[in-house]
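The complex is shown incomplete by one protein chain, all other protein chains being positioned as in the whole.
Entry: chain A
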Amino acid sequence: MSGDRTPRARALERALYDSGLPTCWAGSYAALRDSRALERAVRHTAASLALMPAAYRWGTVTALRLFPVAFRAVTRTSPHSASPERLRHGLGQLRARPGYADVLRATTALALYGALDGTAPRPAHPPLGAVR
């Protein structure tokens, strides 16, 4: 459903993993540490990006491709092998850069939304009467 498994969404999922950004998320946010939560986060981010207008998507994909280089420039390590401290530091530095601030905020918002609101809803509770 909702374009999750389209070839475009799968390609974006690969681009996300290759960028090392999910590793940064897992190392930085408690909500994204669990592997299933991270998987939901990546899937939702990729599937949402796949639905966005082409110009926006291309801009984001370019930023993701350049992410390992940008990360290395500020931490001197790869996001795939950095320590949790380095991951947080690297993300913090890039969040302050004009080019990356918006991309990181937008993708992290999608990731947190996907992880936290990506499971099936709670079962219905009985109707609550109005309490005045």
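The criterion applied here is as follows: a residue touches a chain if its C-beta (ideal position, glycine included) is under 8 Å from a C-beta of that chain, and two chains touch if they have at least 3 such contacts; residues count from 1.
Convention: contacts and distances are computed from a predicted model.
For the chain that is left out, the UniProt protein name among "L-lactate dehydrogenase complex protein LldG", "GMC family oxidoreductase", "ABC transporter permease" or "Fe-S cluster assembly protein SufD" is "GMC family oxidoreductase".
Among A:21, A:50, A:63 or A:94, only A:50 touches the chain that is left out of the view.
Listed by residue number, the positions of chain A touching the unshown chain are 1-4, 28-31, 40, 44, 47-56, 88, 91-92, 95, 101-102, 104-106, 108-121, 124-125, 127-132.
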